[in-house]
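One structure is given here, and the rest of the page talks about it.
A selection of the complex's chains, in situ.
Every chain is named by a letter (A and B) in the order it is written, and numbering of its residues begins at 1.
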Amino acid sequence: MGASSKEQKEKPGDEDVNRQIALIEAALYVAGRPLDLKTLGRIIGSRSKRKVRELARMLMKEYEKRNSSLEVLELEDQRFVLQLKTDYASKVRRLAVRPLLTDGPLRTLAYIAYRQPVSQKQVIAARGTHAYKHIRQLVEMGLVEKEQRGRNKILRATEYFADYFGLSHNPVTMKRQLIRILNSIANKEKKKQSERKNKENRESLPLNLY
Amino acid sequence: MRTEETDRPFYFHPPWNILFDPQMLEKINPWKINLSFILLSFLEEMEKRDVIDFRASGIALDSSATVYLMKSRLLLKLEEPPPPPREPNPDYVPPPIILPLRYELTTTTIQNLLEALEDAIKTENLFKLKVPPRSELLLAPQEIVPPINVYLMEMEEQMSNLLRKIRFFIKEGKIVTFSKLIRGLEKLEQIRNFIILLFLAHRKKISLWQKEDSDEIFITLGEDTPDGSFK
């Protein structure tokens, strides 16, 4: 009798666990970026980080066992991500056809990430009034967040933005990373340019430093 | 076993509660109240429960009169009563389609982002943001050109001097700002220092920052000069 009651208890429990693991998979699939335990917990309706981690690890093990081109990884900061294994990426990358954003909004996004925290006013001044629309789109997509500070609206790039481009979540580090990569591009380009024409406009030099 | 909920008279529940809550009654659009349905069901419910509550009936009647009054007032204001809810549509609008959720790898890379950033920066009004703390410093070029030429000749030396000074400040654990670096210097010296800073930044010996709404320039050691090295 004890056994049967235990069985009865366990069966729905197992189903629950399966459903929760599948929900974590669903979340990671749809997000396409690393998610933290809190976010995953909210999806499966659990506040226990320990439990969420356990379930996510079960999903990870399941993927390890499968013959799959996808993998679930646990990152150092206890976030989990579902992604394509790198050795498959090169073969299928060309099937991706749609950009995240069109040119205009992408420029506005890059500008915000570079100048963050930056007032909406400054973004509009630098990018033109069409940037209002871009900002709305970027906020909707979760790439930029807006904060009212006094009379100003302050914009900054979100963690989702950082994850998408593989940048640090820390705004200062993120900015430094951007500048470093940008400088290396700028230098390469400068070399190319100076090879083409030796006469360089002196005024433009310091401007490219930033 | 009786809960508080069951202790309350039935007419305090929807749909009848509208007649017993004057505040709610005031807020609602009278055209949305189907009086005959509410009153009939109210009577039926009382019959079913075999309790005739004259006081409640009186209130219901009073509220109904109020609703009629509200309706006639709206009519007097030439406000059309809303069309009957189930009027056939001129054209059939199907229900919303829910798009299936599919992850899709997008083609935008960090390279694209940086190219976009370059474009954005090129078109930005850079002078507004990049002028040194006191813009009047750059507004007197005639005066500063000759000394700069001398300066350029000893640029290497000047750069290492300034870099040493910056490292000293960083070693002390202070934030190095441009104004701190030039404190006590004459205008011309300040300009020279600024130009050397630009050269240092160009060589990635340092990085320069500005915060929004501030003219201050912040200085950190660049990637070629990691914080720990004081060679």
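Here are a few things to note about the model shown:
To be clear about the criterion, a contact is a pair of C-beta atoms (placed from the backbone, for glycine too) under 8 Å apart; a residue touches a chain by one contact, two chains touch by 3 or more.
Nothing here was measured: the structure is a model prediction, and the numbers come from that model.
Each chain type appears once in the displayed model; counted over the entire complex in the file, the copy numbers are A x2, B x1.
As a working rule, only the chains that are shown with their structure count from here on.
With centres defined as mean CA coordinates, subunit B is found 19 Å away from subunit A.
Per the touch definition, subunit A reaches subunit B in the complex via residues 29-30, 32, 84, 93, 95-101, 103, 106-111, 113-115, 117-119, 122, 125-127, 165-167, 176, 178-183, 185-186, 205-207, 209-210. Chain contact summary for the complex, subunit B toward subunit A: residues 101, 103-110, 112-121, 123-126, 128, 130, 198, 201-202, 204, 207-208, 212-213, 223.
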